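As you look at this complex, bear in mind that one protein chain is not there, while each of the others sits in place.
Then we have chain A:
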Amino acid sequence: MTILKATHLTKKFGKFTALDGVNMEVNEGEVYGFIGPNGAGKSTTIRILLGMLKATQGEAKIFGKDVWSDAVDIHKRIAYVPGDVNLWPTLSGGEVIDLFMKMNGSTNYRKREELIERFNFDPTKKSRTYSKGNRQKVALIAAFASDADLFILDEPTSGLDPLMEHIFQECVLEAKRAGKSVLLSSHILSEVEKLCDRVGIIRQGKMIETGTLDELRHLTRTNLTIETKEPIPSLKERKGIHNIEKNDSALTFQVDTEEMDAVIRYISEFGILKLESAPPKLEDLFMRHYQGAEHSKSRVEGSL
């Protein structure tokens, strides 16, 4: 079942086009990773989904309701964590958590206490005195203590220490196991790889890639390190082989996924002594899309 569906979202600020026809679909029980460089339009998209900005064109629906006109209704079942949590300096962390939970309509105090414990958080201090990580905890505790069906998390772990980051990941997986959906915008690719079922990549206001991690991996290259009995002539000329590096007797290069079969057949003729294959990391994919526009454009077209 589709929980969140955005079709052709466009947002203009004056002459500047922040979003240009963004499509997005998040299904029930799914963790959707939303990645892209700074200023690509991630937060703008999320603010539209939250009904704070009005899309210039296109529409977005959450739980089948319009994100702008039914915002309040939708938000009863949503929990949002921004990347930069701003709190009222004179209120204590505990007060803010209660306030946030109340504004969502949920009052699960047992869960609240449990999370405060897990995140090792002191709720009696005034918000002014909290560090960035601690402010982030306020929003995370309020979000995971709520009974939301969709979690919208905009770079939620910025400022958290590795231990807390781990607890955050547990919380996301627990939510997923409970059948909830998560929209996770993040820069920490290992986190996205670990948590997300599907990924969407946005650049300069456009969605340039969507799919499961496996699907996306398909579009990229595998790293191979080989050693052969006989030297391989004219490897360079073979189709689908890139970035050859020679270390002593070993050769390291990248292979386009669709050429893998042909390449392996070819090199096996030279007597393989050693073969190491590393799956493509999301980072490789990411880098391909992040690098200069022209560069990546040709490659995307090439691989599709």
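Here is the rule we go by: a contact is a pair of C-beta atoms (placed from the backbone, for glycine too) under 8 Å apart; a residue touches a chain by one contact, two chains touch by 3 or more; residues count from 1.
The rule is simple: contacts and distances are computed from a predicted model.
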**Complete:** Out of "Spore germination protein", "Gluconate 2-dehydrogenase alpha chain", "ABC-2 type transport system permease protein" or "NADH-quinone oxidoreductase subunit J", the chain not pictured bears the UniProt name "ABC-2 type transport system permease protein"
**Asked** With respect to the chain omitted from the figure, which of A:Gly39, A:Pro89 or A:Pro279 is a touching residue?
**Response** A:Pro89
**Item:** Listed residues A:Lys111, A:Lys126 or A:His187, member touching the removed chain
**Value:** A:Lys126
**Prompt:** So which bits of chain A touch the chain we can't see?
**Reply:** 47, 50-54, 71-73, 75-76, 78, 80, 82, 84, 86-100, 102-105, 123-126, 128-129, 152
